[in-house]
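Only one protein chain is missing; all other protein chains are in place.
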Amino acid sequence: MFVPFRPLFPATFALLVVSTTTAVSAEPEPWLVVDVHRPARLLRHELVTSVRSALAESPDFRDRQRTPELERVRGLLEFVENALGVEWESGLDRLVRRARLQGFDPDRPMANVLVVESDSRETQVELLNALAKRIPPLGPLAEQVGSGAAASRPVRIGPLLVAVDGARILVSGDESLLKRVGSETLPAANDADLVLSARLNVDRLRDRIEAEEAFAFPHRDPGAVATVGGWLARIRNGRELHVELRSRERGLEVSASLISERTGDVPRIGGFFAPADSAQPTPLRPTGTIFAASWYRDYARLWADRDELLEAEVVERMEERDGEVRDELKVLGLNRLPSEVVGMLGTDYHVVVMRGESPDYDVHRDERLPMAAVAISLRDEQAFRETFEPVFKVVGLILAGEQKMLVKQAPHGDAVITTARYRDDRGSRESGNALRYHFAPSWTVARGHVVVGSTRRSVATVLEEIERKRSTNVEVHGNREAAASENGFVSFREAAVALQEARPLLVGRAQLEEGISSRRADTELRVARTILEALGSATIRTSTDDTTINVTLVVGHTDATK
Amino acid sequence: MNDEKTLFGLDPETAWQPLFPTPSTWNAAKLAHLHRRAEFGASRARLEETSFVPPAELVASIVEGREDRRYEEDVDRLRETALARSDIRSLQALWIYRMMHSPHPLRERMTLFWHDHFATSHAKVGNYRLMQRQNELLRRHALGHFGEMLQEITRDPAMLIWLDSHTNRVGHANENYAREIFELFGLGVGHYTEADILEAARAFTGWDVHDGEPRFQPQFFDAGEKTILGRTGPWGAGDVVRIVLEQPACGRFLVRKLFAEFVSETIEPGEDVLEPLVEGFRVRNYDIAWLMQTMLGSWTFFSDEAMRHRVKSPVEFVLGAVRELDGPAGPLRLAELCERMGQSLFRPPSVKGWDGGGNWLNSRTMLVRQQTMIELTRGRGLGQRTDPARLVSSRGESGDVGLAETFLDLMLQRPDHPARDRIAALLGEERRRVQRGFASASSVDGELARTAAQLVAALPDYQLA
Partner (left out) sequence: MSVNRREFLGGTVACGLALPPFLKRAAAAAPKADQPGGDETVLVVVQLSGGNDGLNTVVPFADPEYRRQRPKLGLRTDDLLKVDEELGLHPALQGFADLLEQTRLSIVQGVGYPNATRSHFESMDVWHRATPDETEKFGWLGRARARLGGNGAVYVGGNDSPLALFNATGNPLTVQSLAEHQLPLTGERGRRVRAALDELVADGTPGGHELLEIARSASKSMLDAEKRFRRASETSRSASAWPNSGLAKRLEVIAQLLRADSPERIFYTSLDGFDTHSGQAPAHERLLREVAEAIAAFQRDLESQGQHRRVLILTFSEFGRRVKENGSEGTDHGAASQMFLVGEGLRGGPIGDHPSLTDLDQGDLKFHTDFRSVYQTILEDWLRAPGRDVLLGDFPKVELFSA
């Protein structure tokens, strides 16, 4: 603990006890509390310093900072620097040791109270004196504080009241709240890495009339139910949201939990999140993965529960449409209801973007672009294959006819991958954008999945990865925490390599779009790569249990293996 | 020393003599004039650098240009990138990129002139690679010998398609190219007859384009005797070009056109005044570099009747602004803006090229010109790298009059322009408005610099080169 404060501590503690005990009855509870602990630490974090030093190398970034909006921010920072006589980072550190923002009424911004605690009273006095020169109404405040008064009377500036108490500045639009909060002490962080923690009472927010609509379940919108319905149901059910930001040694971590304990008229939306007893989709991360996301969703179950999730009229229309779409799709050789097709799909969805090579065309392209694939697990692979084989044939014919593509099938192990290629004879090369020679859309049905990718290689790689996971990941089940419903992964390092591989394209684009020389474009590219390398990778993991959704995002060098 | 006006244009003996530099004949305004006409303008840094060079030497170095291998390699790559995108805008942007970055800007400026002279449009040719190939041809000969350029353009695939040479066969002559080589490319109206056109069309038979290359097919060539401009023989395409080049009208036609393009759009010099140039051009085998060096270094070029006596074409307008504001700026967007101002590169309205001069300016194109300047001086988007704020923060001007003078000097070389006080007064009002809150002095000056540049760009003088 900081030494000069120790003698004060018991006194403030006593005050706190008094205030909390008196507040029990009629005093309003805050609906929002944000605590900040030494925020300037973030500026010194390795991730941030390496990004900032990389940016300093970029002439473009320097130019971009000269926008009128940023000029205004810079004006403010310059002011801090002049007022405290230090550069703004350490000025900020001295000014904000801790801070707390409390909101007491979501409808009244004036019912917010901000408390900022500085390192020392001296810092406070310096800043106030300087501020008073710019903002004349602050004069009396500066005078009071300068004269040595421990706590000042609040001074009004516009709609706000500002008071000084020891090394703390308090700002609010509400005098009684200001007084009440002024007597509270700011809590210390309960763990050393915590930089920011926020607590938001969702109940209070939801109770507001205008929020009602935003929280309403989209009973009339099947698309919304399928994409975000589960989330909405949880949020609707939510009681409290916690957000925490931690500055870890190797990276930054943001975690958010939504606790929902309310019960009520929210529809049962099974199938949206992985049930606790189900196998979760294991993320596919073949070598060279730049981005991977995997999630669980049981569309068959959502469809089965449609009567509960959607209004009767909407359900009726969907069922009608189901039949119509089947009739429309007959031209493609598909004689199934869309709902039947959904029933063939499994519950695991994967998207993978990875570094890769361009497909084999006669057209030589200097750059290499990432390739991407989507894989969806199947409940009944055989039925799906039989249903879609004729469809794939028709699609192949259409591609060959309208897009003038060549459609070929080739085995990959025991799977068969179908690939559509652009023609690259002289006539075709001369017309149309040459970037298409990075693509050769491919697909297959194998290993319990349907896989569609931008190139044949991407489909093959994903198939191999599915196979690898299947053979190595059997033991994962068992001692699990809450099932992860969604997993995301970004490798900034691989992205940096991909950026370098795409260099000819990016530099050419910068020349034509920005007018900068290739030399300067290379500088910018180098800066971008340095930043990406500094960021390392990011993972996002969402898990759910009966009462809570936890989302954790970690950015930094946390993933040593890949 | 005599006043240059008495020398101007009237006396063939002196009109083309090199400028003798004195403080009144050679100053910042004249220097900027030279760069503006020959190189699409100059940045402040370039002006400072060249202000120490005597005019004759400077003109010679502008005509000569610099070699830069890295730039050439860069452009070779970029050309493939642009062609791979397969749209006209990318080709236009590629060219604007070259105008912006070329170590030899006069070559790009001349290429633009020849594109207007041999105006060929992608609208009919319909092949990006062939359009680009013609552009390279024009660039290769832009400061070379006109005769060689005329010979090559006659066999250029884009030109063959543009003027229907592929349908010009023995027995079915198509006069299109024959007419234009006389009327628009080589001689001008009045120096040939309809009969000459008919005969020349026969001589041009037999050429078409095969697989992107020019091809001569003897079976479609009319091998008979033709009489063209008084010369009789079994002439082919090359012979017609040779006969055109032998005509005295050829040099006169080109010199007059180049005079209007580079010296003045308001004066029509007499034959006798141009004659020394015409003669020199002819005896030097139509050496364009010699002609340009003589013209750009002359008294006449630097006379008051030449300064700001030309309407900036859209391309000159945007490039000039980008240079003055020390950009670069995005070529794709600039190409689009040029098109909206009436100049779509690779798509001239007809074989006559752009009408130019006062025709560039009407209510609609003026609007786009102003919109462009506002975009370029906004400090973001297209104008991210042409921010006027940068030009003052690095020099530390302050005061409203100082700011007004800075931009009147930079953009018009007239710090004492009659609009100065009014602009300063407007900046003063604006200063009082923005000087609030935590705005630092330099950010206020930056904001005012943007306003100042926008106001100067709105002055009618700014439309003139």
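Letters A and B name the chains as they come in the text, with residue numbers starting at 1 for each one.
Convention: contacts are C-beta pairs under 8 Å (C-beta built on N, C-alpha and C of every residue); 3 or more make two chains touch, one makes a residue touch a chain.
Note that this is a predicted model, so its numbers are computed, not measured.
J.: If I'm reading the header right, one chain is hidden. Which shown chains does it touch across the whole complex?
T.: B
J.: Give the residue, chosen from B:Val53, B:Leu198 or B:Leu464, that touches the chain omitted from the document.
T.: The missing chain is touched by B:Leu464.
J.: If I consider the whole complex, including the chain that's not displayed, which of B:Ala60, B:Leu198 or B:Val311 touches that chain?
T.: B:Val311
J.: Looking at B:Gly171, B:Gly190, B:Pro218 or B:Pro418, which makes contact with the chain not pictured?
T.: If we include the chain that is not displayed, B:Pro418 is the one touching it.
J.: Can you say which of B:His172, B:Lys352 or B:Arg433 touches the chain missing from this structure?
T.: The single option touching the absent chain is B:Arg433.
J.: So which bits of chain B touch the chain we can't see?
T.: 265-266, 308-311, 357-358, 361-367, 370-371, 374-375, 418-419, 422-423, 426, 429-430, 433-434, 451, 454-455, 458-461, 463-464
By our rule, only the chains that are shown with their structure count from here on.
J.: Measure off the straight-line distance from the CA centroid of chain A to the CA centroid of chain B, and report it in whole Å.
T.: So the centre of chain A lies 51 Å away from the centre of chain B.
J.: Considering only the defined contacts, which chain B positions touch chain A in the complex?
T.: Residues 70, 74, 77-78, 81-86, 90, 93-94, 96-97, 100-101, 127, 129, 322, 327-334, 379-380, 384-385, 387, 389-390, 393, 437-440, 443, 446-447 of chain B touch chain A in their complex.
J.: Can you list the residues on chain A that touch chain B in the complex?
T.: 60, 63-64, 66-68, 71-72, 74-76, 78-79, 134, 365-366, 430-435, 504-505, 508-509, 511-519
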